[in-house]
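Let me begin by handing over the structure; questions about it come next.
The complex is shown incomplete by one protein chain, all other protein chains being positioned as in the whole.
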Amino acid sequence: MADASPPRPAPISLRGTLLGYLAFAVAIAAVWGIDVYAVPWTDPYLTDIVIRIGMALLAVMGLALVLGFTGQFSLGHAGFMAVGAYAAAMMSLHSGLHPMIGVLVGGFAAAVAGVVVGLPSLRLTGDYLAVVTLGFNGIIIVLIQNAPVLGGAAGLTGLPVATTFGWTFTWVLLGGLFIRNLLTSAHGRVFEAVRDNEIALRSLGVDTTRAKVVAFVVGAFWAGIAGGLLAHYRASIFPSQFQFDRSIEILAMVVLGGTGSLSGPLLSAAVLTALPEVLRPVAEYRMVIYSLLLIGMMILRPKGLLGGKEISDFFRRRPAAKKEAA
Amino acid sequence: MSILELRKAGIRFGGLRAVCDLDLSLPEGCLYGLIGPNGAGKTTVFNLITGIYLPTEGDILFQGKSIVGMGPTRIAAAGIGRTFQNIRLFSGLSVLDNVKVAFHRHLHANLFEAVLRAPRYLADEARADAEARQLLDTFGLLPMAEYGAESLPYGLRRRLEIARALATKPKLLLLDEPAAGMNPSEADELMHLIRWVRETFGVTILLIEHHMAVVMGICERITVLDHGARIAEGTPDEIRKDPVVIEAYLGTDVHTQVTA
Partner (left out) sequence: MTLFLQQLINGLSLGAIYALIALGYTMVYGTLQLINFAHGEVYMMGAFAALYLARFLGVDTNPTIPGVIVVAVGAMTFCAVLGMTIERVAYRPLRRSSRLNMLITAIGVSLLLQNVGLLAFGALQSFPSLLPEAKWQIADGLALRSQDVLTFSVTIALMLGLHHIVERTQIGRAMRAVSHSRDTAALMGIPVDRVVSFTFAIGSVLAGAAALLIALDKHTIRPDMGMTGGLKAFVAAVLGGIGSIPGAVAGGLLLGLAETFVSGYLASTYRDAIAFLLLIGILLYKPSGLFGKSTVEKV
C-alpha cells in the first residue's frame, strides 16, 4: 500500500543536472572553506570525530547500495576497506606520489577485489554471498598477517598523514554524488529490480549477474576509498582494524538506517560513530548495543528507521497518499 | 513459417517426467492456447521455453535457431517476453519504473555517463521515459505512473505485467494464466486486451489459461497437455469435440467446462 517506494522525480533535465553540478561545486568550496578557516580553531577532538564520521559515511554508502538497494548480503565490507587501505599505504610508502593518489589507487584495488569476489559468488543465492564475503574478509586478514611486506600482524607505520577534514569530505561529497546519481539513474532502477524480483528482471533480458557485480564493485570501490583515508589518518594501519566485527558494524549502520534508503544509513553511520564518543560508558558495550539494536529492529521495524525512504521524503509537500491508487 | 518450435522437448526432475516428447509449432502471428488440467506441466513448458529450466531432451527453436542452453536473459533478449502465473512486479518501484527497467537493454550510455548525467544518458533517459509513458497510456495505466506498483489493484497489476513484457519489444509473448483470479467481466475485458495487443504490437502470443471462455474465445489453435504430454492439438472447435480432452478433464462437469 502506502509503503511502496516514493515516486521518483521525473526524468532528469539538463537544467537540473547543471544546477546539481553547481550545488556540488558550492559544497566542495564550503568544505575547503571550513578546512581552512574553521578547522584550525576547532577542538581537535571534535574534528577527529567528524573525520571519523566522514570515513564511516564512505564505507556505509557502498554497502547501502549493495545491501539496501540491490539486496545482496555482503558481510565482508571491511575486507574491501583493508584492500584499499593497504594498496593506498603501499603507494604512499613507495611511490612518492601525493597520498590522495594512493587513496584513489586503493579504491581501484578494492574494486578489482570486488570483481574477484563478486563474479563467482553473485551467481548464487544470497546466503552463499554472505558466507563467501565473510570468508573473503577472513582470508584478507590472514594474507596480510602473513605478508612481511605488508607489515604482518604489527601493521604498517610511518605513513604520511593526509586525511584532513577537507580531503575526507571531498571524498564524501564525491562518493555521495556518485552513488546518489547512480541510484537515481537507469542503473539504480535495475539494482532495485534485482532486489525485488530477479527472475522477472531476467525475463526482460537484463543480465542480473552483471548488475549485481556492478553494484558490488562500486560498493567495494568506496569502501576502498574509506580504507585509504583511514591509512593516512593516523600514520599507521594494522590488520585487526579490518576484521569481521568492522564489517558487522557497517552492516548494522546500513540496516538500522534503513534498507532501500541512502540518507538513512548515512545518518545512522554518523550517529553510531559519534555516540560512543558522547556517551563514554557506552563505548565498552558498543557491540552489545549494536547487536541488540539489530535484533530488535528486525523484529519490530524490519525496514530500518527510514523504511526505504529518504530523509528528503519527509519534507516533501506531496504526502504519501498520492501513491494510493484508485 | 513457425516462430517457435518444440521438438520432442521434455524435462525430468529426478524420476518425474514433468514434460515429455512435446511437439509444438507456433505459426508467426498466431494466438495459441496451451491448456490442460492442474499439474499438466503448462508452466513448466514456459520455463523450458524461457530458459529457466534446461530441457533434458529434445530441442527448442525460436525463429529457426535453437535456444536451448542460452539462459533466461539471452532468450528474453532474443525476443521472447513473458508474464508469470504469480505476478512478478518490482514492488519497490513505481509503475513507470517497472516499465522503464525493460528498456535497460537498449541503453546507449555507460555507467559513468549515467552518473555524470552526460548528454547521451539524458537522451537515453528521455527516450525511455517517453516510450514507457506511451506504453502505459495505451494500457490505460498512465494516470498511475507515479504510484508504487504494489499499490495497484490486482487486475491492473496483470495489465502492468503485460505492458512491461511488451516494453522489451518481443516477437513472441508468453502469458501465464493472465485471467487467473478474475471475474467473468474482467476476463472478458482481458480477452479483448489480448486480442488488441496482438493486433497493435504484432506479436505472436502463446497463452496458458484456465478460463475456457477466454481460451476458446480468442485462440486460433490449442494444444492440450495432460501429465506432461500432448493429448490433443487443433482449433477450438476440434478441441471442444475431442473425446480424449473430455476424458482428461473427467471428474468435473466436463462438457460445461469445456464449452462454457
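We just call them A and B in the order they show up, numbering each chain from 1.
Criterion: contacts are C-beta pairs under 8 Å (C-beta built on N, C-alpha and C of every residue); 3 or more make two chains touch, one makes a residue touch a chain.
Keep in mind that this is a model prediction, so the values were computed, not measured.
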| field | Residue of A:F69, A:F136, A:W171 or A:F221 in touch with the missing chain, whole complex considered | value | A:F136
| Can you name the residues of chain A that touch the chain not displayed here? | 71, 73, 75, 120-121, 124, 126-128, 130-132, 134-136, 138-139, 142-143, 145-146, 199, 244-245, 248, 251, 255, 259, 284-285, 287-288, 290-295, 298-299, 302
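Heads up, the rule we're going with is that only the chains that are shown with their structure count from here on.
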| task | Would you pull the chain A residues touching chain B in the complex into a rising list? | result | 1-5, 7-8, 10-14, 17, 20, 178, 181-182, 185-187, 189-190, 192-193, 195-197, 199-208, 214, 260, 308, 322-326
| query | Where on chain B is chain A touching in the complex? | reply | 50, 52, 71-74, 76-77, 81-82, 84, 88-94, 96-97, 100-105, 107, 111, 114-117, 119, 121-122, 124-126, 128-129, 144, 146-153, 156, 164-165, 167-168
